[in-house]
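These notes are about the structure you will find just below.
With one protein chain held back, the other chains of the complex are shown just where they sit.
Going in written order, the chains are labelled A and B, and every chain counts its residues from 1.
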Amino acid sequence: MEPILNVKNLTMTFGGLKALDNVNIAIEKGQIAALIGPNGAGKTTFFNCITGIYEPSKGQVTITPPGKSSQTLKGLKPNQVTERGLARTFQNIRLFQGMTVLENVMIGRHCRMNAGIFGAMIRPKSQKSEEKKATYASYEILEKIGLEKYVNEMAVNLPYGAQRRLEIARALATDPFLLLLDEPAAGMNPQETKELDDLIIWLRDNEDLSILLIEHDMKLVMSLSDRIHVVDYGKKIAEGTPKEVKSNPEVIKAYLGDDSDDA
Amino acid sequence: MRWIYITIGVAITGVLGFLGIREVVSDPVYFLELLLGGLTRGSIYALIALGYTMVYGIIQLINFAHGEIYMIGAMTALIVASVLGLWGWNAGVIAILAVVFAVVYSCAYGFTVEKIAYKPLRNAPRLSALISAIGMSLFLQNYVMLAQTPEFMPFRSLIPDFAFWEPYAHIMSSVELTIIVTTVIVMVLLGILIKFTRIGKAMRATAQDKVMAALLGINVNQVISTTFVVGSATAAIGGVLIACHVGQINFFIGFLAGLKAFIAAVLGGIGSIPGAVLGSLVLGISESFFTGYFWSEYEDVFAFSILVIILIFRPSGILGKHEAQKV
Partner (left out) sequence: MVTIKKIKQAFFIALWFMVLTFPIMVIKVNTITDTVVFRWSYLFWNGIGTFFASLTWNYFLHLKENKQKTETSDDIPMVHQLLQNDRFRIPFLIALAVFFLIYPFVFPMYHTSIMISALVYVMLGLGLNIVVGLAGLLDLGYVAFYCVGAYAYALLNLHFGVSFWLALPISAVLGFMFGTLLGYPVLRLRGDYLAIVTLGFGEIIRIIMENWDDFSNGPRGISNIPPPNFFGIDLGQHGSVIYIYFIVIALVLMTIFFVGRLENSRLGRAWIALRDDEVACQAMGIDKVKTKLTAFALGATWASIGGVVFAAKTSYINPMSFTIWESITILCVVVIGGMGSAIGVIAGALVLILLPEYLRAVAEYRMLVFGALQVIVMVFKPDGLIKSVRKTYKFKKVEE
């Protein structure tokens, strides 16, 4: 079977700096994969290249949504990538602060809705039911993530852990087949991290999702991932199961000193 | 799509170039006059554009009220010169004092405006600071209008006709010569300030990274204030010079001059000091030719068109660097 995400020879240069150098990563359907590496290794750049925020200097990104044929993401704008079924969260939380929690999730539904200018102004029956459906769908997502008590709160007023979960809820609302999580556990306390761990596994098992996450919390990564990809200085240095990666000398060298106590 | 734009661009340049050469050959003196006129105009733009570009470089704000600072400089010079003139002081002393007062007061206004309208908004969304700047500009214009007069006030030139320049005065007046020379001197001084002095280094560091600069012990608030003060000083010099050149001022002169200078700063690459100077000269000279050879009534349309074209095709300007979006 084709991997649902296949990245080949991805290279990204900023001026003279090679942030990513010939990176190859493939994600299988139903997998929870992790992308790890020391700070500044190019992990977030990798996400930005895939989701169309940066245009990669070289390389191919191909997706194969379940039940559909393969297609390339070359030259697509971020919103087009999302329409194709990739959704992401951000390392530094980027919620829409002027909107309620529910509305934040409804933004995720945007690309699955059709109302245009006249639809919005005149609001015929079809739009009304579409709007209603989107509202309920968004509420259901909030229930799944466990944020339904905050429905009408302003997003900015949420506690930190809830904001991170809301980012995931918002991404889920776009109906993705692959979820890209950028440091979802950053800044969370152990209790919140534990809940996140459960949530990610639940999403994979019940929502038919594949997940690629960037994470620094090695305990979480090792317990969660089916497969781990390690990058350092923009190059991929290792790939394998948590066990294999843990004992890989290259990886140990890359991490020596900084994160060894976590690993 | 791109090729269509390029073709149109080349065609327009070609036609203009052809017409230009024909004009130059038929009347070289007129051409020279326009060129020098443009240079003068560009010098004034440069003096104002510096303030825009420096402030933008440091706090990423279009200081909308900057044109007003320039106007206040000219206005202060006029008031001081009038009072001293009435008291019968010597013309040379008046000229010096008028310039000194203009510079000092413009700096004081620039400093105060920053403290009131921008400093409280340093962490606010950019739109808020910009709206505050527009409000400040509106306020200052109306303040001067109400305190003085809405009418144009004649401004007696502070610059005498130099005797040694007499033979060339028919092509370029003494005032124009003074404007160009002064601008060159100001630019050199500013270059020294930025490159070699302590505060100049602090300014460059702050422009690169405010947080890091603060960590290294640079007083960022002080650096920002200094930037406003230096920008205001050059604008004031520009204000006095243009008032001498045009011979009349009112409360509204800062608006258009400010806009033009801003366009020049963007043209050169906002945030870049050499860029501001280059952009100003390019804009001044091309405007001069446009009004001299084509339609003078569409002068401002021409400047705005340049702005739109630059922003669409090369938003970083002639000398600016592309800034990558941080995610």
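The definition used in the following text is that a residue touches a chain if its C-beta (ideal position, glycine included) is under 8 Å from a C-beta of that chain, and two chains touch if they have at least 3 such contacts.
A quick note: this is a predicted structure, and the numbers were derived from the prediction, not measured.
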Quiz item: Relative to the complete complex, which of the depicted chains are touched by the chain excluded from display?
Solution: A, B
Quiz item: Among A:Val23, A:Leu95 or A:Ile228, which one is in touch with the chain left out?
Solution: A:Leu95
Quiz item: Given the full complex, what residues of chain B touch the hidden partner chain?
Solution: 61-62, 72, 75-76, 78-80, 82-83, 85-86, 101, 105, 108-109, 112, 116-117, 120-121, 124-132, 134-144, 146-149, 153-156, 255, 259, 262-263, 266, 295, 297-298, 300-301, 304-305, 307-308, 311-312, 315, 325, 327
Practice problem: Quickly run down the residues of chain A that touch the omitted chain. | Solution: 51, 53, 77-79, 82-83, 87-88, 90, 94-100, 102-103, 106-108, 110-111, 113, 115-117, 119-121, 123, 127, 131, 134-136, 139, 148, 151-154, 157, 170-171, 174
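In this text, only the chains that are shown with their structure count from here on.
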Quiz item: How big is the gap, in whole Å, between where the Cα atoms of chain A centre and where those of chain B centre?
Solution: 47
